[in-house]
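Let's turn to chain A:
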Amino acid sequence: MPGALHRLVRMMTFPELASGLGVTFKWFHKPKVTEFYPDKRPVLPYRAKGRLHVDLETCISCKMCERACPEDCIKVFQPPKEVFKTDKRPVQFFISLEHCIHCGMCVDPCPTGSIHHSQEFEMASYLRNDYLFDRTTLPYDLDVKHFKQGILENVVEKGQ
Partner candidate 1 sequence: MTTELREAAGTSPLRKALETTTMELNFGPQHPATHGVYRAVLQLDGERVVGIESIIGYLHRGIEKWVEYRTYTKATPIFDRLDYVGAILNCHGYVGTVEKLMKIEVPKRAQYIRVVLDELQRIANHLLWLGTHALDLGAMTVLFYGLREREVIMDLFEAMVGQRLLQNAYPIGGVRLDFPRGWERACRNFMAELPHRLDEYETLLSSNRMWLQRTKGIGVISGAEAVALGLSGPTLRGSGVYFDVRKCIPYGSYEDFDFEVPLGENGDVYDRYIVRVREMRQSLRILQQALDGMPEGPLMPEKLSKIIRPPAGEVYFSVEGAKGQLGYYLVSDGTDKPWKCHVRSPSFINLQGLEKMVVGGLVADVVANIGSLDIVLGEVDR
Partner candidate 2 sequence: MTIGWILLFALIIACALGVVISRSPIASALSLLVGFVGVAILYLALKAEFVAAVQVLVYAGGILVLYIFGIMLTDNEALRLTRQVHFQAWPVFLLVLVLFLWMGHKLYHSDYAATPPAAKVMVVSGGDQAETAIAALQAQSQVAAGTNTQRLASVMYGNFLYPFEAASVLLMVAALGAVFLAKKEI
């Protein structure tokens, strides 16, 4: 009988609904987690796989990335043989970000670390041609967009 009475009282007084209301009321006052993206830009951690960047000066045209890419979005053109003996830098380097899935599999085998992801993540464009990067368009201003202090402390991965 006390059990039944207890149940009846519980049924009529909505304690569990009140505690539920309490939870939402608690978060009503707490600071909000929304990020105001265009106003406050997020700082991506070091390992974030943003737009692919190739340091053409250190690239040795070994085509490891081209072979590793699962989507075939990288195309490297070696210089002619005579030049290659002294200067291994590629004559042309195509990356099609239209196809890139940001898997990072081209970064793993690179012997010089010249291909790597940058922290640039705003890659939307109106034109398809903007996604095809070549020798002239690949380098971009690194000072602004690269190597920022992340949310977590950066670690040096390559060559450690």
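Note that in this section a residue touches a chain if its C-beta (ideal position, glycine included) is under 8 Å from a C-beta of that chain, and two chains touch if they have at least 3 such contacts; residues count from 1.
Here is how the candidates were picked: all candidates are chains of the complex that A comes from, given by their letters.
These numbers were taken from a predicted model, which means no experiment stands behind them.
Enquirer: Chain A in this complex: which of 1 or 2 touches it?
Expert: Of the listed options 1 or 2, chain A touches just 1.
Enquirer: Report the residues of chain A in contact with candidate 1 in the complex, numbered from low to high.
Expert: 16-17, 19-20, 22-24, 27, 33, 44-49, 68-70, 101-105, 108-109, 117, 150-155, 157
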